[in-house]
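Every protein chain of the complex appears in place save one, which is left out.
Labels A and B are assigned to the chains in the order they are written; within every chain, residues are numbered from 1.
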Amino acid sequence: MLRLLKPNMKGMSMQIASKDISAVSMVKAALEKAEKYQDYHVFVSLNSENALKKAAEIDAKIARGEKVGRLAGVPYALKDNFLSPEGKTTASSKILEPLESPITATAVKKLEAEGAIMIGRTNMDSFAHGSSTENSYFGPTSNSKDKARVAGGSSGGSAVAVALDIVPFATGTDTGGSIRQPASFNGVYGFKPTYGTISRYGVVAMASSTDCVGFFTQNPEDMDLLMQICAGQDSYDMTTLPDFYTTTQSRQDSPRIGIIKDFDNDAVHPEIRRALTEKVDELKKAGYEIVELSMPALKYALAVYYIVVPAEVSSNLSRHDGIRYGYRSAEAETLSEVYGKSRSDGFMPENKRRIMIGNFVLSSGFYDAYYLKAQKARTLIIQEYAKAFEKCDFILTPVSPNPAFKLGEKVNDPVSMYMEDVMSVPINLAGLPSLTIPVGKTPEGLDLGLQIIGPRRSDAAIIALAMQAGDALRGPAAPARILRDGVDGDTKRQDPREEEVK
Amino acid sequence: MNITEKDIDHLAELSNFSLSEAEKTSLRQDLQNIIGYISQLDELDVSGVEPTYQVFEMENIWREDKILPQEADREALLNLAPAMTDNQIKVPKVL
Partner (left out) sequence: MSEKTDYEITIGIECHVQLATKTKLFSEVDNDARGKEPNSCVSPVDYALPGMLPRLNKEAVRMAVLAGHALNSEINLISRFDRKHYYYPDLPKGYQISQLYHPIIGSGYVQLPDGTKVRIEHAHMEEDAGKLTHFGTYSLVDLNRAGTPLIEIVSMPDIHSAAHARDYCKELWRLMTYAGVCFGDLYNGNMRFDVNISLAKPGAKELGTRAEIKNLNSFRSVERAVEYEYERQSKLLDSGEKVKQETRGWSDATGKTTSQRSKEEAQDYRYMPEPDIPPIHLEQSFVDEMKAKLPRMPEDYREMFKGILPDDTIEILLDYQPLIAKLAELYADNDDKTASKENISTSGVKKVANLFTSVLLAEENTSLLNDELPTKRQLIDLVTMLEKSELSSTGGKEVFLKFFDPEMHTKDTRTIAKELNVLQENDTGALEAIVDQVLADPACAQAVADFKAGSEKVLGFLVGQVMKASKGKANPAAVQPILRKKLK
């Protein structure tokens, strides 16, 4: 059996544009795979009809010789917290259902303008509150390599959709690791841009000061293309930066890569520490300078995060009150029941925890001791990164202390669940860009990922590094196995970057 | 610090939740643990440090005072309302 590297999305849209493949067949294939992997519970809803219609339109355009976009006919999966009139936006919650949104998120507009076709909305932790996609009103999503394990979260569905090669890319949001952690749990690329790079307009808010729109892809080239398309200032989001993203192929001469000593401890899974040491050695061989960093303030990042973010969560979720849209409890007779019952039935336990924590840290008497103090500690964390980036150009760290854990293992223990975010949240607090790259597997075949972190606006450089240092960083391809129709969850799948040619 | 039942009732009120007793009990335990964890900030000295509310360095982002068409009109918006009368959103009597 001979293997070829799969074409990236540029290649795909070229094949479609040159009529080698039809957009319809591409979308059909994606929808079939979505059906085939149903038991992973990747999707909240499929968009089959619209998707096929749009694909046919693209094929027709091409037949008429009209110009098509850079993603013409490329199927993708949409995290279910993006507003769009196609299907219902639920954010995997009950309280939003049914929201037939008249609004289209800016990121979705940009993707569709290039001809990308949304085939379905992916499962997530309700309102993106979680690190395992177990907090979904519709039930958890399984890990792409082990159905008994979590997909990671909150963008679990999107990560698995790309890992199972149902689609070449999926959207995500990253507030404290919600893209990077599920990417590392499923062996795909996951990018959280610099805060303000991609518009948040039309994306159900979690925490305004850390929310970022980003993507899952199977290679850095696709990530680069998506960033070219979606980065840029949006008059509908006052916190977007003027477009600064320009693809850089040029390799920085002797880039210095920092590694954080403080993370090298027993709290981190040995397999992850091994992977990091391996990659560091390979990078050295490849001519990269390695710099050891001490960043003591980072140990407070998780506490800061679980003060600042719940505060913003409690605020952003107060609009879900059963009055203007979404779920209104049928038993509610008085106004206070409309509020109380609708919000109590409509939110998941983790939503309620975070809303109540947020109201606690903001309430009179506690504001200074918790919220204000956390925002000051946040300054210290930002300063520590600034100092670090005087010594190095990028920082390479694990994404999470453990590989994918078992379903149900942590879901009832919030604090141990929060601990999984310890290495991903500091980046959000500082608004930095960070890319998860797959670097290999544990002996039992679980995916391992590391993240490359850079200074603000270094997004293109990070993605370029992933392309250049690819061979040094990329893990060995998993042994190819034909998946037995996805029935056996423990079956190791073939690497999504490869496909057989019969 | 110790989270009392009274605290939970107060936070539930601020959050506009009507919680079952069972929920209150489990939430009380969870909040106790979470607040216990975030309270580790007590040991950190932040005297003289300015808070950071936004990691967005830009200022003066604003628009011109010009009426523009909106992405959704009255009908599109009100159609989302669970209850509606005479182009207004209907709620139980506000006392």
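Points worth noting:
As a convention for this text, a contact is a pair of C-beta atoms (placed from the backbone, for glycine too) under 8 Å apart; a residue touches a chain by one contact, two chains touch by 3 or more.
Note that the structure is a prediction, hence the values are computed from the model and not measured.
Across the whole complex, the hidden chain's contacts among the shown chains comprise A, B. Residue in contact with the omitted chain (choice from A:57, A:97, A:237 or A:337): A:237.
Within the set A:363, A:383, A:402 or A:442, the residue that contacts the chain not displayed is A:363. Shown as candidates are A:22, A:158, A:209 or A:458; the residue that touches the absent chain is A:209. Between the chain not shown and the residues A:17, A:72 or A:105, the one that touches is A:105. Taking the whole complex into account, subunit A touches the unshown chain at residues 81-83, 89, 91, 96, 99, 101-103, 105, 200-205, 207-209, 235-239, 311-312, 314-315, 318-321, 323-325, 335, 339, 359, 362-364, 367, 371. For subunit B, the residues in touch with the chain missing from this view are 14, 16, 53-54, 56, 58-68, 70-72, 74, 77-78, 80, 85-94.
Methods note: only the chains that are shown with their structure count from here on.
Of all residues in subunit A, those touching subunit B in their complex are 99-100, 102-104, 195-196, 209-210, 235, 238-239, 241, 300, 302-304, 306-307, 314, 318, 321-328, 332-335, 337-341, 343-344, 347, 349, 352-353, 355-357, 359-361, 363, 370, 372-380, 382, 414-415, 418, 429-431, 456.
Residues of subunit B that touch subunit A in their complex: 7-8, 10-12, 14-19, 23, 26-27, 30-31, 33-35, 37-41, 44, 46, 49-56, 58, 61-63, 71-72, 76-77, 80-83, 89, 91-95.
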